[in-house]
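Taken from a larger complex, these chains appear in their original positions, while the remainder are omitted.
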């Protein structure tokens, strides 16, 4: 059943799906259950309450949908918008591109603001568009918080400021797939109307649950949104929320228990500590890249991502060969460069249930691979740079003090 | 984490989700993996090939969609039909009703043929509609192979015969959620155009995978179908099938390995033996119901279901109380009566990875509950009737001869 066995652990450093912690694997190691018994609603109730904490919302309404991030996108859009609606969307990498493609296929009128890959969303253009839109034809702003393809984090607080500045009523829809539970994200404070993530990212679960959270304004919008939807219709969920049975169709019992365990671990570590840890992992990775003499695909520090780093390779190297070699020789899984940056970057995912020594093993591996493919790296240089920073910054593990 | 612990095994006899066999639980007990490595496509390829066998098709194209049965329905409809299309659909119970509701919300023009709950699809009316439809305005026939709410199995071979008789080109769309892998189902022979099931039914996996299989005619129809779809769009899958990477978005690694294990078990037992086993379990259950002096919700033998039996209780008993009591006192999970038959029937699911002694434990439990709620059952009577049949019909376990 394991077609490609290799000794020792697989070093999983793609930016999702990420490593599942053992307690979560254990929690999911179970038979099915009748989801109409009193047990499953009781469990679900705690999940719906607690999942709001990772969005930092008290007023939002969460939906735990048996789908992927792509489905979560569709849920966010179809429940709040009608065909023909004008929306502003930022194209900054492969995942924002895919979302835009979906928006277009769902028949919205997408006003695309494009940036060079490696740059963040151009918020100046957003500002001018909003300024010009006194008629409020723009119904929604769609933005990826963290573009997984390039390792670029957008500034959502600024988006909110701009919206407020122009008193623009557009909905604020955020793809938090590779950010929520890892980067600082504040749904209520930033006035986000729909935020979403996928179970296999920073929550460190298997794929299969799209988690969508809607503000009261988004719920209100859903009442008049004309996009056709059934499977993704929030209304079907809301009906069962009222009944206290919660599920319009069969949920994955295993993912529910897994989510319970995942949330418990996050709260035990403390969400702020989780975000701090990602900050350390991101910083350490970037220091290593710098020490190797390589460039970060992300062009400015303000956009640096703490969940994924896209490393630019010299023109004489094919980054796909690095990814292939990582897997074939070192049991290391790195992320490919996608689309425009295919062959030009490889990606190190550093999100989810991950610690510093795991990352250092990965960085040491990358150094050897760079040497393998003919890049004149000084072995140990990246690890040394990362360690110098980490040794000063890793806290004691609270439960072990 | 187990809010409602009770000693011993839970006796899971709802008609889905069903018991997961230990080898499948084991296969799924694993960390995430990079789905872009060569391993996952290699695995996927075997799954797509082998899953066709449970549909009995060689010409069909399967899709393993991260969704539930409801999503699989939506996939079947939106990929083959356009808004306004006239379709004929049979209303015979809660699940066909829900599918029809979806069909209407997706803006098809649904021509509903209703039967009393407990009866099968009225194929005479279908015949007259097809006869009248010389202009071929009917674009599709939608039918639930096995109505889970009433325990009614429709005769698909006859549907095909009628279609052929009138040389009607309508697509033939089948919900096989509670039939495929348990009842005799022949996609190619019966000329089914789209068939679908869910992982948590007879395949005995967790919820989370909708399995949809499309005939060449259905694939052809998808090229001109105008229903808006993105997440459920077959075309996105077909693009990646061509590339050999198979996945337009992240699949559940665990469900892929689980499906591999589930198929291996089914093939080890032999699909025909699996169907035979369900036939034995269904027959044994019906004999018990008869011995208890109770009526089967299914009104005629031709519609008897081998995967679920809906038992009608006397008017002075509330069937919900039976289900509640089963869970509260006997750690037995039975199916509620739904909608029109709420309070009037309870359901015994007997599908998936289940054997005769498990069923007999359930039947003994039902007898005690019937007594609990004041029905004058003769204890042991149902078990005796079931045993008399089973003792003559259970084969030796092939691997143990």
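Lettered A and B in written order, each chain numbered from 1.
Please note the rule applied: a contact is a pair of C-beta atoms (placed from the backbone, for glycine too) under 8 Å apart; a residue touches a chain by one contact, two chains touch by 3 or more.
Keep in mind that what you see is a predicted model, and the values were worked out from it rather than measured.
*Asks:* Starting from the 2 chains in place, I would like the total count of identical chains in the complete complex.
*Replies:* Full complex: 4 copies of the single sequence.
Methods note: only the chains that are shown with their structure count from here on.
*Asks:* As a quick test, compute the distance in whole Å between the mean CA positions of subunit A and subunit B.
*Replies:* That pair's centroid distance is 35 Å.
*Asks:* Hey, which residues of subunit B end up touching subunit A in the complex?
*Replies:* Residue list for subunit B touching subunit A: 1-4, 10, 12, 14, 16-20, 25, 27-39, 42-43, 66-71, 74, 83, 102, 105-107, 198, 200, 206-208, 227-228, 230-233, 248-255, 257, 260-261, 327, 333, 336.
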